[in-house]
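Heads up, one of the protein chains got dropped from this complex, but the rest are sitting where they should.
Chain lettering (A, B and C) follows the sequence in which the chains are written, and residue indices restart at 1 in each chain.
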Amino acid sequence: MRYLPLTDADRREMLATIGVRSIDDLFRDVPTSVRLPGPIAGLSSHMGEMEVERRLGRMAARNLAASDAPFFVGAGAYKHHVPASVDHLIQRGEFLTSYTPYQPEITQGTLQYLFEFQTQVTMLTGMEVANASMYDGSTGASEAVLMANRVTRRNKAVLSGGLHPHYRAVIETTARWQGFRVAGAPVDADGIEDLAALVDKEVSCVVVQNPSVFGHVRDLAPLAQACHAAGALLVVVVTEVVSLGLLTPPGDMGADIVVCEGQSLGVGLNFGGPYVGLFATREKLMRQMPGRLVGETVDADGKRGFVLTLSTREQHIRREKATSNICTNAGLCALAFTIHLTLLGERGFTRLAELNHATAVRAAERLARVPGVKVLNDSFFNEFTVMLPKPAAPVVEALAERRILAGVPVSRLLPHAPLCADLLLVAVTETVSDDDIEALAAGLEEVL
Amino acid sequence: MRYLPLTDADRREMLATIGVRSIDDLFRDVPTSVRLPGPIAGLSSHMGEMEVERRLGRMAARNLAASDAPFFVGAGAYKHHVPASVDHLIQRGEFLTSYTPYQPEITQGTLQYLFEFQTQVTMLTGMEVANASMYDGSTGASEAVLMANRVTRRNKAVLSGGLHPHYRAVIETTARWQGFRVAGAPVDADGIEDLAALVDKEVSCVVVQNPSVFGHVRDLAPLAQACHAAGALLVVVVTEVVSLGLLTPPGDMGADIVVCEGQSLGVGLNFGGPYVGLFATREKLMRQMPGRLVGETVDADGKRGFVLTLSTREQHIRREKATSNICTNAGLCALAFTIHLTLLGERGFTRLAELNHATAVRAAERLARVPGVKVLNDSFFNEFTVMLPKPAAPVVEALAERRILAGVPVSRLLPHAPLCADLLLVAVTETVSDDDIEALAAGLEEVL
Amino acid sequence: LEERLIFEYAHADRSGVDLPEPPKVKDRLGGLRRRGAIGLPGLAEPQVVQHYTRLSQKNYAIDSGLYPLGSCTMKHNPRLNERMARLPGFGDVHPLQPQSTVQGAIELIGALAGWLTTLTGMPAVAMSPAAGAHGEMCGMMAIAAALAASGEGHRKTVLVPESAHGTNPATAAALGFSVKPIAATADGRVDVAALKAALGSDVAAIMLTNPNTCGLFERDIREVADAVRAAGAYFYCDGANYNAIVGRVRPGDLGIDCMHINLHKTFSTPHGGGGPGSGPVVLSARLAPYAPRPWVVRDDAGWRLAEEDGAAGDDQALGRLKAFHGQMGMFVRALAYMLSHGADGLRQVAEDAVLNANYVMARLKAELTPAFDGPCMHECLFDDDFLKDTGISTLDFAKAMIDEGYHPMTMYFPLVVHGAMLIEPTETQSKHALDEFCDTMLHLARKAKSGTAAEAFKAAPLLAPRRRLDETLAARKPILRWRPTNQGPGDGPLKQAAE
Partner (left out) sequence: LEERLIFEYAHADRSGVDLPEPPKVKDRLGGLRRRGAIGLPGLAEPQVVQHYTRLSQKNYAIDSGLYPLGSCTMKHNPRLNERMARLPGFGDVHPLQPQSTVQGAIELIGALAGWLTTLTGMPAVAMSPAAGAHGEMCGMMAIAAALAASGEGHRKTVLVPESAHGTNPATAAALGFSVKPIAATADGRVDVAALKAALGSDVAAIMLTNPNTCGLFERDIREVADAVRAAGAYFYCDGANYNAIVGRVRPGDLGIDCMHINLHKTFSTPHGGGGPGSGPVVLSARLAPYAPRPWVVRDDAGWRLAEEDGAAGDDQALGRLKAFHGQMGMFVRALAYMLSHGADGLRQVAEDAVLNANYVMARLKAELTPAFDGPCMHECLFDDDFLKDTGISTLDFAKAMIDEGYHPMTMYFPLVVHGAMLIEPTETQSKHALDEFCDTMLHLARKAKSGTAAEAFKAAPLLAPRRRLDETLAARKPILRWRPTNQGPGDGPLKQAAE
């Protein structure tokens, strides 16, 4: 077996050194009743690479890859072009097969890129400090609420009606089992909700997404003021991090915690994971942050170096008193993110954002001309909501049969919101060509 | 432009340091009449990765990849399964973007793998020394003849009728312009030629392929004896290096020079190149070898290390007195070859050979049952010749339309040999499944 | 050469990505166009490739050599798995595409779930947890949900052995449970008597790691399971050490209620410098109804993701744990690994892992002091007794290993052993590599005991990219981001040397 270097001769020799007669002697602490006499039934035996490739290749071939169709699916995960050097670099064994950098002397590579990552995240979000990444945006949002609860010693979160329904569900799950209250605003497809009205002295934070899941872009400064006046924190969620190349950053609008899904840069779609959560806050709240942090220091020779720091917040030191039970981050995805962003730089990143927005505007203009289709958004970045003259889900299905991936029917996210049944979320990134837009418009004209 | 780090500000500053006003001042030695005022017309402007991928992706999509069809094409290049770790390792920047190891202190990586490669080549071929690789098998064969001419101080090469026609053409081109004679035996589709009869005192070498291009396997010991009796060398060409896992090595049959195409291990099809030539000989002929050689030595601390050696044979030292004009080898392909072979090891390599042969025997047995089809070979390794009841080229074309890649019609290689028009070379490697064999047989039954 | 930070190479005018000119449109940004620069550094592609290549060269990794971290299972990460995860049909599909266009992707999740339940002998599995600790959260939520459903929400105590991973108490506490530690016996196992004594009507669950963090199998696990069940509580098993028994023992046969599985430990998905992980949780029949959404269903119409509860609201699911359906990229890698090994190979994995650990223990006990007698499972544990009176600590010993070319073992964990050194060689190391490692460890131990080497140990490492780093300074004056005022190495030793 190709991954197992021991030969039978090795095994015999090693058993002799240990002083036992058989491998079973080493398993003697396992009750005999549960020791299996042979391989577990119902599973295949070992197979070579060629056979594994055939099996998995067959499964892969049964999926329509995003690059093989005009593609407008977003709602929290976005198809962007990732430069080839990103994937090349993250596959270097020294990154890919390294452990958490608890031994800083021989993991400066990981530590330095995480420090650079943290810095980039603060720049993007307009915040002061950031951690070394979370599992993804949705779990990051939930951790943000927990952090706000700790900071404010309050116990109630207000959730925007423009927050991604999955994010809302994750926060609600956490609330249910970790014991805090959630005040959810009604679904806000038109982007007109007034959250400030829901903020009272019991509220630890308001969680609002910008652009909202329906694509609306809003100035959050008034809401931030309302929160701060009531002693609450403003948590801003960004599911499309590329928007930060063009939009006023949450930090400039008064956010206290910013959580982003970083999948757009470097990571790819991956059918939903792994992704990477960005988490940034104000310096004064630093010690209440969840997750790993990398800090700068010096070594015994006075040279600059980096270490994991403030780990007294963490479970492996503090155990039941930790700020979070999180142990892993999304290191390799954070690496992909930071490499992609480093490649882009200021000029590339802002241009990428411009290109997304301009292409999306074009698409919105074209779709608005399809009879029966109405674009709901005045403002948006690269995703907007259209109202169709009939339920969106079957329309999307009909277009998929024509190999057009038209977007996300809101009913997929909100099955119990009948008023949303005709709504379709359409995401338009730099990967969308004019031909793709035309194909979608023509397809809609055909099936509506 | 993404590959160019200089900014306009850098350029201005650098021109100032140099003390010139414009870049044109640095091109002042170029006659003004040939200095182009702007970008060359008729070519596109720079484009991003996304656009390059689209353009090249469209071209790539117009080809039927070997893995997407039942595949039986061989005749000098073979489809084998290459483990994923091979490609992963050769893409490490320290291998991929390194230069020829002229500075041994900082290129021990390249030098050691080439030393290991040379050793593996001697083991496979049953020879005493090997070089660090040639461009490919065909140019290696031509260099072998030149070497034989140098060694014997004779001027005539006998070429087997079972030698791959492309190899023969390459040797003939060399002969024509470098001034030696070629005695070519008639096409030997049946594997029955008697080359010993062509060996006389003027002959520097006999070049014979085993298995032959028609697939026949022969004992070359008698031919070696005839050569040696006449003072000539026996050059053995192997185009399918996997055969050496199962067949008596050329060295054991008396070969003086062995040339192999190494593409089968690690390299892939690549529409014909780059490939890697293996070149091995007897120790006493070592100094007449072309190409680079790596040798073991010690460093100033007495530690084992490796260097390029015997370079007084080479053009960069000897100029017009060099044994060959060759400067490059096929370093990265040699790396792929040696990694793949190291992964296989004795057990994997011999099993791979068994698997190829057994699968090919099965295919031959099945095709022999197709009405009108005759298998010409008694002996073969993983490729054999079948005679069809009509010209093979249109049959192959008809099967290609059914997405079956049936093999190489001999007429593709020998367009002026009318007796060969009905012959088809069928290669069967470990990648061929029972279903593939059935598809080919059924396809033949249909189109014949 | 020192490697600068990207910000110190930067030029705003430069980019490593070329993009087409955006079409001219009237923007629709709602007046929220960003003012002022972001401040991101710009590098050309060649600089980026060099920067990250050089950073990578400052890392130790499995690909570099033996990685003896106990409890972390740093085994070989096959490159086939990487290739499979990048097939466009897996890597380039969106979680919200119509399910008809991702039948193979859903099938893959189903196939992996099948392997996990069959291997563990458990009836159900929750696939969405993003990491081991997330899996713990999932499992403990399921227990809380089951207790709530049966009206036993008053059970608020969770028993956790002292040797447990920090995530165990952290998870329990996060869910509002109070954590009650259970002592270990002298032979490194949970004190069953103490455990039984603690099993009152307030107890919600026990969280036990098996094999435990001392590298020992909890011999009395069946007895524990029976007691837990009899007391009306649930049995959470931490699966971090599943590698020792995979394919050879089914956790389901041990009487547990749930166990998370770190795909990046037992099933070889890469650690990636700290993530991403993936932590599916297998569940007993009594917990299965509370599994989080979504899950995979196969019916006549094909494969389907059950994402939302029915309109009737009769759903028992504990909720949603993360956006989308779990760590697909890790699923592909793990399934490729399982198919490669098969049931027979996975059994061999456990055997070789245990054999390697016992071999290392047998060789090292000549100079080091094993914490417990008897055979270990996949990792072997030493205390710092052999360093007594040398002035050398476990930490010093570990740092000295770096200069010998090795990553240190796990130190000071589990907490129940003084100056613990926990070594897990994994099954993917050859005897040859183990011998080389043991030779080095024995040499270091002899050197430590020689009485003259304390200073040398305290100074280690000398040959690494950095010497010991000042962690106290880092925590006291946290610098968590670069700022333009930071002093780069350009003004440091290199610049001076060049002048």
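As a working rule, contacts are C-beta pairs under 8 Å (C-beta built on N, C-alpha and C of every residue); 3 or more make two chains touch, one makes a residue touch a chain.
The model shown is predicted, which means the values in this text are computed figures rather than measured ones.
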item: Where the missing chain makes contact, among the chains that are shown; value: A, B, C
item: From A:63, A:85 or A:100, residue that would touch the chain that is not displayed; value: A:85
item: Residue among C:79, C:94 or C:407 touching the omitted chain; value: C:79
item: Sites on chain C contacted by the missing partner chain, in the whole complex; value: 1, 9, 18, 44-47, 49-50, 53-54, 57, 62-65, 75-76, 78-79, 340, 404-405, 428-430, 432-433, 436, 439-440, 442-443, 494-495, 497-499
item: Missing-chain contacts mapped onto chain A; value: 1-5, 7-10, 46-51, 83-85, 87-88, 93
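By our rule, only the chains that are shown with their structure count from here on.
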item: Intercentroid distance (Cα basis), chain C paired with chain B, Å; value: 45
item: CA centroid of chain A to CA centroid of chain B, Å; value: 47
item: Residue numbers of chain C (touch at least two other chains); value: 13-17, 19-20, 43, 45, 49, 53, 78, 80, 82-83
item: Set of chain B residues in contact with two or more other chains; value: 2, 48-50, 83-84, 88, 93
